[in-house]
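Note that one protein chain is taken out, while the other chains of the complex remain in position.
For chain A:
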Amino acid sequence: MKRRLTIPSPNRRGFLAGMAGLFGTASLGGCDKIANSAWGTRTLKAGEDANLYVQRLLLTPSSLAREFAETDISKWFKPNGTIDPEDTPYKALAAKNFSTYTLRVDGLVENSLDLSLDELRTLPARTQITRHDCVEGWSAIGKWTGVPLAELLKKASLKPQARYIVFHCADTMEYAPADAADAQGDGDAPAGKPIRYYESIDLTDAFHPQTILAYDMNGHPLPISNGAPLRLRVERQLGYKQAKYIMRIEVTDSLGHVGQGNGGYWEDNGYEWYAGI
């Protein structure tokens, strides 16, 4: 039986090339190689750049994260990351119920500040019931009371070069490999210098009305597991941006000198600096 076709004979070369390309990309074994190469990392980062750029276009300073009702508050607000800092200096503060704690604000400011917890509590406060979204995928709702970061920054008065707000925290995440210079550094370190949590945001988020330094959670002083005595709430980003155990706020013009230069502990471990998605 003869078949009559209504088409010219197939373009075999084009077809085979297409199939080869398809299977080439579909065999994703090579993906790890791509992801771990310098150009691959840069290329993969393009998605993050697009996220930041587009979200900055969409979000105005007045775009607020949703605020919930008292009845929505999670029965258990899952503490994550560090939940009980092992650091001796922190333990000493906790033993005295943080009565000797001071928050330092310095860097590119006209007036450096040292504020006790009581002093922070006398500043204007904001209370908000918001949803906390962990990068892992879960969400919890909590009520936060604290001083708007904008209040502190106005008090300290930023210098014109100021671009970023860096948070230095009390909790050690890991110890840098020991070397001769650091070996007798901090007394509590078993190996090298302790790498304590650090995070950063830019001025757009720093001056957002919902960006606060919270000292209360659900109407009570912040528990240690959730970041006592002071943690950041930057509500339009994911959980790892919400730095806990804040000891010092540094105003800078770049993130180059912070950790390995990506702006935060998790950022130096491959996570996006802009965590709005």
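In this text, contacts are C-beta pairs under 8 Å (C-beta built on N, C-alpha and C of every residue); 3 or more make two chains touch, one makes a residue touch a chain; residues count from 1.
Note that in this section contacts and distances are computed from a predicted model.
**Student:** What protein name does the UniProt record of the undisplayed chain give, "Cytochrome b561 bacterial/Ni-hydrogenase domain-containing protein", "MoaD/ThiS family protein", "Predicted branched-subunit amino acid permease" or "GTPase"?
**Tutor:** "Cytochrome b561 bacterial/Ni-hydrogenase domain-containing protein"
**Student:** Which residue, A:Glu48, A:Asp106, A:Glu151 or A:Asp202, contacts the hidden chain when the whole complex is considered?
**Tutor:** Once the missing chain is taken into account, the touching residue is A:Glu48.
**Student:** If the hidden chain were put back, which of A:Ala94, A:Ala140, A:Ile212 or A:Ala228 would touch it?
**Tutor:** A:Ala140
**Student:** On chain A, where is the contact patch with the chain that was removed from view?
**Tutor:** For chain A, the residues touching the absent chain are 1-8, 10-11, 14-15, 18-19, 21-22, 25-26, 28, 31-32, 35, 43-48, 50-51, 55, 58-59, 63-66, 68, 72, 74, 76, 78, 131, 133-141, 235-238, 266, 269-272, 276-277.
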